[in-house]
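As you look at this complex, bear in mind that one protein chain is not there, while each of the others sits in place.
Every chain is named by a letter (A and B) in the order it is written, and numbering of its residues begins at 1.
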Amino acid sequence: MSEANASATRITPGNALRPEDIALLETKPADAVAQYALWLGDDALILAQRLGWWISRAPELEEDVALGNIALDQIGHARSFLTYAGRAWDKTEDDLAYFRREPEFRSVHLVEQPNGDFARTIARQFVVALYQWELYSRLVDSSDPTLAAIAAKAVKEVDYHRDHSIQWTLRLAQGTDESRRRMIAGLKLTWPYVEELFTDHPLVNELGDIAVRPSSLRSSFDEAVKLVLDEADLELPDVPGAIGGGRQGLHSEHLGYILAELQVLAREYPGASW
Amino acid sequence: MTGGSTTGDDGAKAPSSGPQEPREAWPLWEVFVRSSRGLSHVHAGSLHAPDAQMAVRNARDLYTRRNEGVSLWVVPATSIVTSDPDAKDQFFESPQGKDYRHATYYTKSEGVKHL
Partner (left out) sequence: MTTTAIDAGSRVDEDTAGEQLFNELIAQDSRIEPRDWMPADYRKALTRQISQHAHSEIIGMQPEANWITRAPSLKRKAVLMAKVQDEAGHGLYLYSAAETLGTPRDKMTEDLIAGKARYSSIFNYPVRTWADIGAIGWLVDGAAICNQVPLCRASYGPYGRAMVRVCKEESFHQRQGFEILLELANGTPEQRAMAQDAVNRWYAPSLMMFGPPDEDSPNSQKSMEWKIKRFSNDELRSRFVGMMVEQVKVLGLELPDAEIRYNDETGRWEHGPLDWNEFKEVLAGRGPCNAQRMERRREAHEDGAWVREAAAAYAEKQAAKYAQAA
């Protein structure tokens, strides 16, 4: 059996799909598909970079482990999407993660937001996880088999992230006065960046049934949010949505610092292997 | 001063930490993992969690990072009732000497097939 066959058999929805398998694919995604994979890969990468900071700083050791698992899942998704995107341009996941400049990144502003206190991180997780779950639940039906396969693995993991963030949202909202105050503040700081997640972009028109149309996820996302906020006795934050632009390479001021840290070592030794 | 949960199978009273216990201290839970279908849940260790829902999630994060399980139990350490270690003899001495409960006791039938 040739390597191509070996990997082809692995690329079926539900199979544990590793970036190493995707790197062996013979098929190259079209440029637009690769661009779309960058969206999803960059979101996961920047989020993992943010979450990784918590390991050794969480409120309790059990939570170090929990956030670690979430960060590891996200970095796994990032590696798969970036590896797949890179196939279009003969680049590796690391070429894309370490040697692109800020305007070439496609992450949304939400994942770039600072960790803040635990409540702010949970608020961001709550939004990201609910969004990613809606997204991957639809992406499993993508007509692109690789995207569908990555989504099939990711959706199960993100389902757990969703649960984790909901559990904490309920506890912080209804724990003590202080935790409630912090949870409300965290949601308020997070909410301006929700709108960008559901904003359509010409790229999805081009992709047809390969991609998921962001605006199509909004109503189920809103319903899911409402259920949790009702149970937590929280109001939807009344704040205006911020102008995004991440998908066009227009980022928040935070991304520059994130990339400076992420890329520093790789760029100090260009061409080195690690 | 005995007691305490166990990273063991020896049962558990929660360690008494005195009346001044800070409010933030989470109780201790014992974790049991079923490693695959058809096997029993086996004690894996313990952890701290504020409540049952978080305990089972923490157990998942802590004790199944390497595919160790398909099912989990968590039990408040304080809910485990153990036999009294000082009553070891009265509890566990009786089966000693009752070899006839074991197949190996019956030597005359050795070698008989399917028996």
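One rule holds for everything that comes next: contacts are C-beta pairs under 8 Å (C-beta built on N, C-alpha and C of every residue); 3 or more make two chains touch, one makes a residue touch a chain.
Note that this is a predicted model, so its numbers are computed, not measured.
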Can you tell me which of A:170, A:225 or A:255 touches the chain that was removed from the display? A:170
If the hidden chain were put back, which of A:22, A:37 or A:75 would touch it? A:75
Touching the missing chain, which residues of subunit A? 19, 45, 48-49, 52-53, 55-65, 68-69, 71-72, 75-76, 78-79, 82, 93-94, 97-98, 117-118, 170-172, 174-176, 178-179, 182, 261-262, 264-266, 269, 271-274
Where does subunit B touch the missing chain, residue by residue? 1-8, 10-12, 15-17, 21-26, 28, 45-48, 50-51, 54, 62, 65-66, 82, 85-86
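Here, only the chains that are shown with their structure count from here on.
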Between subunit A and subunit B, what's the gap in Å when you average each chain's C-alpha atoms? 39
Subunit A residues touching subunit B in their complex are 60, 62, 65-66, 68-69, 160, 163-164, 167, 171
Which of the residues in subunit B end up touching subunit A in this complex? 26, 47-50, 53-54, 57-58, 60-62, 65
